[in-house]
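Apart from one protein chain that is not included, each protein chain of the complex appears where it belongs.
And now, chain A:
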């Protein structure tokens, strides 16, 4: 069985399933980003503020992704933490033109990172500096500096600017995230496998 699995990993015929959490403040463009990844016949034309959360399924880069599109409204942000346990990756969407709320973005990010369900796991985090087309939007470097992303040592992270309406920059980010999750799964499997081997040797 182990050999078969290895083979499947190598030629990637096995369909991977990943659960990704999409977080971010209200009006940052989370649902629009998720909408972009859906099939063109399933996409919705008008976006309305999400209530609670939505579960969307889409297929990209050879993996089936289950995206938990969480609501960013203040009153629903306490729902985020319930999904931390069973997520493999996080997409954190930032409205790069809303300078005033960067403190809130940072505060919410710190709360997420300090949560016991996440702080000891290496969950990759992808940051989207969304709405990069707006005139007062900030660059990736400035956002990373404002949020103090350099202080995140124990988790792989990546930031890319995006425009959820045109779809610019979205694929690049997801590509990175999928790679990271694959890598994490592989290393985890290897780890458990070596453990199993050790057991059988005994």
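Just so it is clear, a residue touches a chain if its C-beta (ideal position, glycine included) is under 8 Å from a C-beta of that chain, and two chains touch if they have at least 3 such contacts; residues count from 1.
Note that contacts and distances are computed from a predicted model.
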Record-based protein name (UniProt) of the chain missing from this complex, from "Large ribosomal subunit protein mL43", "Glutamyl-tRNA(Gln) amidotransferase subunit A, mitochondrial", "Bardet-Biedl syndrome 1 protein homolog" or "Glucosamine-6-phosphate isomerase": "Bardet-Biedl syndrome 1 protein homolog"
Touching residue (missing chain; options A:25, A:109, A:126 or A:160): A:25
Hidden partner chain, touching residue among A:77, A:131 or A:182: A:77
Chain A, residues in touch with the chain not shown (by the definition above): 25-27, 74-75, 77-78, 95, 98-104, 107-108, 111, 136, 146
